[in-house]
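Below is a structure I'd like to ask you about.
A single protein chain has been omitted from the complex, and every remaining protein chain is retained in its original position.
For clarity, chains are labelled A and B in written order, and residue numbers in each chain start from 1.
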Amino acid sequence: MNPLELTLGIMTAVGGFVDISELVFAAKAGSTFGYALIWVFAVGTIGIVVFSEMSGRVAIAAKQPVFNLMRHRLGIKLGLLTLVASVISNLITCAAEVGGVALILNYLTGAPYLPMAAAMTVVMIVSIWVLPFEWIERVYGLLGLVMLVFAAALVAIHPPWDKIAGGFVPHIPAGLSTKELLTFAYFSVAILSAVMFPYEVYFYSSGGIEEGWAPKDMLKNRITSIVGMGLGSLLAIAILANSAQLFGPVNVDPEIPGTAAMQAAIPFGKWGLILALLGMFFAVSGAAVETCMANAYSIAQFFGWMWGRHKKPWEAPRFTLTWIVLFALALLIVLSGVDVMTLVEFAILFSILVLPLTYLPLLLLAGDKKYMREHVNGPLAKALGWLYFAIITAAALAALPLYFLTSGGNG
Amino acid sequence: MRLTDLRDKKVRSLDGETLGRVHEVHCEGRRVVALMCGAASLIERWTARQVGERIPWELVKRVEADAIIVAFDPPSASRSRRGTRQASGPRSKR
Partner (left out) sequence: MTPDSPIKLVSELLDLPLLDSEGKYCGIVDDVEFSGDAGKILELKALLVGPGAYERRLPGWAFWLVRKIAGDRLTRVPMDRVRTIGAVVKLECAGRDLGLHRDETRVGKWIPRKGAL
């Protein structure tokens, strides 16, 4: 195992962990409930680690990405339903990311939002066209490490570390009214959804095939999943903790991403603000690219087309046309004038509804000796996989009622 | 004939008794040797469990638009959860 490659892989996972949904919900969760929702981030992170590791293992053992095998296992009707549901979910998520990038650019430069959305879509399309897969992942992932300014800000504001540590223990704050309890539950579901977005697993497993992972990369897969996503999650938790310390006591509701950037401005001034906005810009752009490519992977793999950015764009024409069209559709959604925060809410909702359909086939595939041979799920992976499937199914059932009962978390 | 003409189609005996639906087709040496039929559910396909009647292809009399007619009389004993029952020959467990 090449230590440099492994380090790059971990750093890419760290820088690529936070997207617009996690940013928004981490900041809101902190300002609304203090440190009480940290454990939900931790629970969600364990979940995404479990399923990412599984999807990487499936890619290595079966030499196929998840969606290729999903249709075979589910059959065409249920497979098509899963595909349509995940395409819609990922498209809305991509639109939220594109809108988020445009908003951040508006904060950074003052340029108008809609033209920035169009311009950034073109830039992202060009970047996917020009760069080979490894560099797409690394450029956005490594530049996203600028988000570490949020972790630095947390250290600089001297938070109550004991309370942050206490936030990792699963609990519900005492003394909440029924409305507040429901809002807490909604935030829990939303955070779970944001951390365990389906596109992450599709992108990760297809990325493994793109990079030519072989059985010797099993350990790399495991370390990248656990360490990379674990550390990335700490960044999201830092945003939550900053918000709890800075915004909660003064009743500031970080409705827009710009407010979250103030977390770094307060301790570090102008440069803190600039670095925070730059970090958000790269992280959210990276998420836009990932969601778009994850969708293109799913569609191409479902229909058996040639796919992958390890090929030149003209060597996989239908795949290329698909991701360009998907980016264009995401941009159209943004240009229709739908508010970015509304898109984030819808992305979260659709994602949690689709999650059980996404993860069940993966769980079954990873547990099938015929495909996995000696790399089949062990007792721990099996237990955790089924536990998380139960959790996300419960969350999926609760999502819509909680959304309506709490007016999308606004109480 | 195609696989989709057989799969999920009702299987009826010559007496008109419905035996189930085809959920698997077994091939050996490129020849269809048997149909597996039973109350095939999504869960069974997902878990790749084998449940149901194994009907050798020789017993299939005709394939109609809505059913496959077979010369097969199922034994009266209840169906085994793990094994399969053959239409002829000794019972075997799989």
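Methods note: a contact is a pair of C-beta atoms (placed from the backbone, for glycine too) under 8 Å apart; a residue touches a chain by one contact, two chains touch by 3 or more.
None of the values given here were measured: they were computed from a predicted structure.
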{"item": "Option from A:A111, A:V130 or A:L219 whose C-beta touches the chain left out", "value": "A:V130"}
{"item": "Option from A:W307, A:F327 or A:F346 whose C-beta touches the chain left out", "value": "A:W307"}
{"item": "Positions on chain A where the hidden chain makes contact", "value": "62-64, 68-69, 71-72, 75-77, 79-80, 129-132, 135, 300-307, 312-314, 316-318, 320-321, 371"}
{"item": "Where the unshown chain meets chain B, residue by residue", "value": "1-5, 7, 23-32, 45, 48, 57, 60-63, 68"}
